[in-house]
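Have a look at this one.
For this depiction, one protein chain was excluded, whereas all remaining protein chains were kept in their positions.
For clarity, chains are labelled A, B and C in written order, and residue numbers in each chain start from 1.
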Amino acid sequence: MKNVGFIGLGNMGGPMAINLIKAGFSVSVFDLVPTSVERLTAAGAQAAASAEAAVQNVDVVISMLPASKHVESLYLGEAGLLSKIAPGTLIIDSSTIAPESTRKVADAAKAHGLSMIDAPVSGGVAGAQGGTLTFIVGGSDTALADARPLLEAMGQNIFHAGDAGAGQVAKICNNMLLSVLMSGTAEALQLGVNNGLDPSVLSEIMRKSSGGNWALEVYNPFPGVMETAPASRDYEGGFLVDLMIKDLGLAMASALDTGTATPMGSLARSLYVAHGDNGFGQVDFSSIQKFFQRD
Amino acid sequence: MKNVGFIGLGNMGGPMAINLIKAGFSVSVFDLVPTSVERLTAAGAQAAASAEAAVQNVDVVISMLPASKHVESLYLGEAGLLSKIAPGTLIIDSSTIAPESTRKVADAAKAHGLSMIDAPVSGGVAGAQGGTLTFIVGGSDTALADARPLLEAMGQNIFHAGDAGAGQVAKICNNMLLSVLMSGTAEALQLGVNNGLDPSVLSEIMRKSSGGNWALEVYNPFPGVMETAPASRDYEGGFLVDLMIKDLGLAMASALDTGTATPMGSLARSLYVAHGDNGFGQVDFSSIQKFFQRD
Amino acid sequence: MKNVGFIGLGNMGGPMAINLIKAGFSVSVFDLVPTSVERLTAAGAQAAASAEAAVQNVDVVISMLPASKHVESLYLGEAGLLSKIAPGTLIIDSSTIAPESTRKVADAAKAHGLSMIDAPVSGGVAGAQGGTLTFIVGGSDTALADARPLLEAMGQNIFHAGDAGAGQVAKICNNMLLSVLMSGTAEALQLGVNNGLDPSVLSEIMRKSSGGNWALEVYNPFPGVMETAPASRDYEGGFLVDLMIKDLGLAMASALDTGTATPMGSLARSLYVAHGDNGFGQVDFSSIQKFFQRD
Partner (left out) sequence: MKNVGFIGLGNMGGPMAINLIKAGFSVSVFDLVPTSVERLTAAGAQAAASAEAAVQNVDVVISMLPASKHVESLYLGEAGLLSKIAPGTLIIDSSTIAPESTRKVADAAKAHGLSMIDAPVSGGVAGAQGGTLTFIVGGSDTALADARPLLEAMGQNIFHAGDAGAGQVAKICNNMLLSVLMSGTAEALQLGVNNGLDPSVLSEIMRKSSGGNWALEVYNPFPGVMETAPASRDYEGGFLVDLMIKDLGLAMASALDTGTATPMGSLARSLYVAHGDNGFGQVDFSSIQKFFQRD
């Protein structure tokens, strides 16, 4: 498992591929954007002329693409990559896409004699650069065992959620819950502040009580409470509202597919869409605090 | 601060007073229900014939009553208790009531030369019995310092939220957030399960990820995931849905008073009311999981 | 029933009193704001030096005040107006206040030998000026019969909702429903427009179909669809967002009192509060359309 073909070298894929190179893997790369490729060759990758070229003579194919349609279009169909990859090769798709798409590609991969895991990540650009990503994996134990050295070169935590598609499901469930607890935390803090409480004191009380959650622990949405949080640098960087909206879209689509009632997640999605419409699409998602503040 | 007058000996107040006796305080008690009083005298309390009698010759008055109207009616008015308590006495009201009511009583207490803290609790009946309650306190530093030995005899954690009423505010903010994260957690788990995931595996992944929260940590709402949680004993006991509805009512009233938008908390309240209307008022609030399950 | 004491001469009360004068009633008026009183004396009213003075030697007392606290403080208590009004006098309170407050005042009025109806209005300033208000009345048939000539001088439609307080209840139920259907209409129109539909065409289809409602009939929230609607004059005038928030506050308080689940109304309230916080408090409530539009 030494030779890797890596497709998709954006903000996330680029640094992930670089970490593989640093860990000693031989990486052949492809992206539609030439400057993204150049950044990788400068770091020691071999540039391939096409996706097909990138996956020749490799043990593992890794893809990191924006959405379901890109992944389906890359792998499936008569001209799809699955028919160009040597049997026995392992595919790691780290894109965050619809579980249904993942399952479709995984089934097709199997029919071509390929094993595949879905391994969407959390941790953002900083995690991709620092090699501290979390991978949430769907697929067989064997495939995950094969993938593990590569995942460990790119991340810190690896969760095995279940069979094909389970990685995607677990990620969108987690991010839906995250949107709910971030909105709920922001609103609870605002209610306290509107009653004259100090947001730091209230945050600390709730953090240690039954309201405790990840936002209060490491990502407080109220400006000034937590020096290291995006809230204290005007919500710059971090996990963008537009990306949260994308993930919530996947969660909602899955709720429709499975007939699940998701009142809290649906409401959070609508709040985030309205927040994005107000011009906050490109700032951190903890800026939902501003939704609750008086102008 | 050795002599205590304790008013309100219900499921919470009763065991709290017993813990004071065990800690060596001399406790004079009153309740409208004779059997509640008898339980306390059996434990070493002195029965008082009236609320007024209970607060004579004491250093501290503690009250633990169901709602704002009971607290206002006890302390305020021409025949109210404030005019019967010796100046310099400390009042600890541990009832969970509207911040506005607390502030009204605290102001009146001050006018009578009395100091007062609001010290609503969390931890439920088990916490009251075990002396492991959490107190969230509003009031001056001095008053809290005076109250501390008594609070420590009844509880484990003491938070100072701010001035008069701040204890109530912090508690209702926390419980509103709790209702949101419990509903959100239940819905995220259901979405995962409806997609074929194992609720234990998904719980563990989210617990360690950005969806992490108190429910996933110690109070998982999905049956079978956490042996010690109410979900694994058919939601018996715990923090009743009807009590959560009461606390959410206080949060909503405070949101109205302060003109705060609380979309997530309001929705959680409506879900809990509908859930209670379906016959779940007297089971643990994590039973909201059933709201998301198909019959 | 010829002599009227009128208290509260604001944007609504002022023109209502003027319509009574035009209809031949003799009207004695009081307001804390001198210019409001002057406008009325110019129209033929007698200025009274106090509320108490305004209600001497009258057959009917009408009040039009901002909120529950003003009404309670006017009528109740030892110095309250109820003890200054001659037995047999009819009281018409046209303020929009909490049903609970109305019932409290009506009970006290009865104890003083006075009959009373609650008669909150809809129709806004234009309706008050044009004498085309709608009155929603709570109280006895007899009291309403007595009040009818006066109500007819000020309005066009009179509904009898039930006993004391029922006028308030019916009004807040109606306005809660109105907030829901206005938000729902705005969101449905936006979904259509975002799909390329013409808002006028879509409005007309839904108006004649099962989506038909008052907003589509006479108050379309989408700019340009309905020439006479506030949406076509940049949402100026009309029924202000801040007033809708006030009415939704009364509805929510009533939902808390009665333990009613109001998921749609609660959500509409939060949307309106967030909308108001964004700077739209002083424009027409159909401007909620902007909440759904991309900046």
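Just so it is clear, a contact is a pair of C-beta atoms (placed from the backbone, for glycine too) under 8 Å apart; a residue touches a chain by one contact, two chains touch by 3 or more.
Note that the structure is a prediction, hence the values are computed from the model and not measured.
One chain is not depicted; across the entire complex it touches A, B, C. In the complete complex, the hidden chain is touched by one of C:Ala67, C:Ala86, C:Leu177 or C:Leu243, namely C:Leu177. Although one chain is not shown, part of chain C still touches it, namely residues 99, 122, 134, 136, 157, 159-163, 165-166, 169-170, 172-178, 180-181, 183-185, 187-192, 194-198, 201-202, 204-206, 208-214, 217, 219, 251, 254-255, 258-265, 267-268, 271, 291-292.
Interface residues of chain A with the unshown chain, by the touch rule above, are 245, 249, 252-253, 256, 259-263, 266-267, 269-271, 273-274, 276-277.
The omitted chain makes contact with chain B at the following residues, 263, 267, 274, 277-279, 291-295.
One rule holds in what follows: only the chains that are shown with their structure count from here on.
Chain-level centrality, scored on Cα centres against the all-protein Cα centre, points to B.
As a whole-number value, the distance joining the C-alpha centres of chain A and chain C reads 51 Å. Shared interface positions of chain B, i.e. residues touching 2 or more other chains, are given as 259-263, 267, 271.
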